[in-house]
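The complex appears here without one of its protein chains, the remainder shown in place.
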Amino acid sequence: MTYKTRSELRVILSHLLRDPLGLAGLAIVAVVAFGALTADWITPYDPIALNIMDRLQGPSAAHWIGTDQLGRDTMSRVIMGGRVALEVALPTIGGALLIGLVLGMIAGFGPRWLDNLIVLLLDTVRSFPTVMFALAVVALVGPSLQTVIVVIMVTSIPTYGRVVRTQTLALKSNEFILAERSMGASTPRILAVHMLPNVMGPLAVLASMDIPTVIALEAGLSFLGMGVKPPTPSWGAILNDGYTLVRNTPWLVIAGGIPLIVTTLEFTFLGESLRDVVDPKLRKQR
Amino acid sequence: MSTREALLEIRDLSVDYATAQGALRALREVSFTVPKERIVGIVGESGCGKSTLIAAIIRLLAPNAAIRSGTILFQGEDLLGNTEKRMRELRGTAISMVFQDPMQAHNPVLTVGRQMVDIQYRTGISGAAKRRRAAAMLAEVGIPDPERHLDQYPHEFSGGMRQRIAIAMALMARPGLLIADEPTTALDATLEVQIIHKLKALQTEYDCSILFISHNLGVIAKLCDEVVVMYAGEVVERGSVRSVFHQSIHPYTRSLLDCDPGRIKERTGKLPTIPGEIPNLVSVPPGCIFVERCPDRIACCQCERPGWHEAGDGHGGACHLLEGP
Partner (left out) sequence: MAALLEVEDLRVRFSVRSGSAGILRLGAQRWVDAVAGASLTVSEGETLAVVGESGSGKTTLARAIAGLYHAQEGSIRFQGQELRGLAEGTFRPLRRHIAMMFQDPVGSLSPRLTVKTLITEPYKIHNFKDRDLDEEAIRLLDMVGLSADFASRYPYQLSGGQARRVGVARALAVDPKLLLADEPTAGLDVSVQGELLNLLGKLQDRLGIGILIITHNLNVVRHVADRMAIMYLGRFVEEGPTGAVFAAPHHPYTLALLAANPEPDPDAQLNRIELVGEPPSPLDRPHGCEFHPRCPFAREQCATQTPTRHRPTADRHYRCHWPQVWRR
């Protein structure tokens, strides 16, 4: 069983390359990812190294974006912040997607009572306002990267779960599923081989559009001081520092804000471009 | 075709679709007429271009379609040259349509009565009068207890009823031309018979012409006065139903009739077929369009496109074999 054969991947890539916004999205995302992966080697300075003597400097040859209130090189912190953003976004969304997928398929395909139970569960979680929930948990457990990941993951699960459930319900009475049942395919087989590939498309789009939301959420929490623990650099934390010191130097706000805006925008473009590829109606025209 | 006055005249109509592979030549120099108060059938299989033809007549072609050449004259008026505003005036009044899928032909959130009253917006009569006309129309198409049914929603009707309602709506404005695109294909055979009989009766009563598209030869034989046979975007034969069915002159028509299991009385283990597929219309081959599948092909069929030959009495076809010695 191959879901995405080489030809499908090529089709997706060729579409992305042809769409200017998709291309831009792909490019910026690639840059951020590269920075995240190689942060340990390419940051000019250690992002958490203090150097009080050089605090609050503007951009210079030595420090391209200047330094913050503790003398740390802002540029390095921004690059490392990219890694933190992805470190939060990817496991969070990955985890939410996986759990949502399993719950959604079981709810859609299984017996009515199980469906009702799972929907109840998902709706309950969904009714909590994310930020409040996050604040409450953080107040209990203390701020940390792990806490942020778990909190955002849990609150994201209902969205994926619902989408998967709806898709599964819609496909359940399709003739190809009936055909598989008539041949004697077991339920796990039907879900894994036949349901899953048809559900993944919209899910992939949802996930890529969700990444900017999660990044912004993490930044927001860090801005409030409820996110990653200092001295770990996060774009939100940089923004927080910069916000209080904006009269001394505007560069911190810029350093924290611009990567945030650009990355969220580009992930969104990427997601929208992906959605056009995945939409089966548009597929036929190609 | 017959010597009656022409209501709709199509001359050398060619329509292309723009695709990634190039221009798809969906219709190529299609010509025929629909005389006044006559039922003309268009018969053809998938890919013959019937849907494109209808879309071209009522000017509702897809955005990637382009009319390459030709004229469409309706009561002398050039439809291709009309503004969209003028076409809107014609649609639903002078030219109305019944579509294939009765399940999708009606607005699901409005009652049938409301829809039938709405389409009378061009008449100046009162609301009550419109409703009366709607009920009368429903009775005409054989819907029992029409007053009550006016207040029901489309989903409360079966497919056959919905198609009758569609016909009622199409005939309400007394159009000169009713275009029916496979109206009975989605219905059961016994319902099909009812609808066909009803259409025939209504046509005589309302003095309209009907352009009836179908791939069902039996239905065409029963309902139509004249028939146009299309294959892969071209008209290959046309004439009165009797002459085309009994004295077919084009090999495709003959093969098609041979394949129809309704014609074969004796049980046979091997039903005839037309092997092969329609050619790629992006790169239209030279020569006759049917050559690859034609059982009677001769040498020149491969390279030369056949011209049109009249066999007399309005019956004609496009085939090299019709050329005299």
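Which chain is which? They are A and B, in the order written, and residues in each are numbered from 1.
Note that a residue touches a chain if its C-beta (ideal position, glycine included) is under 8 Å from a C-beta of that chain, and two chains touch if they have at least 3 such contacts.
Small disclaimer: the values here were computed from a predicted structure and weren't measured.
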#### Entry: Visible chains in contact with the missing one
A, B
### Task
Would you mind spotting which of A:18, A:172 or A:189 touches the chain that isn't drawn?
A:189
## Note on the structure
Among A:62, A:178, A:246 or A:261, contact with the omitted chain is made only by A:178
### Message
By the contact criterion defined above, which parts of chain A meet the unshown chain? Give residue numbers in ascending order.
### Response
1-3, 5, 174-176, 178-186, 189, 193-194, 197-198, 283-284
## Note on the structure
Residues of chain B touching the missing chain are 45-46, 144, 158-161, 188-194, 197, 215, 217-222, 241-242, 245-246, 255-257, 259-264, 267-275, 277
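FYI, only the chains that are shown with their structure count from here on.
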### Query
Roughly how far is chain A from chain B, going centre to centre by Cα mean, in whole Å?
53
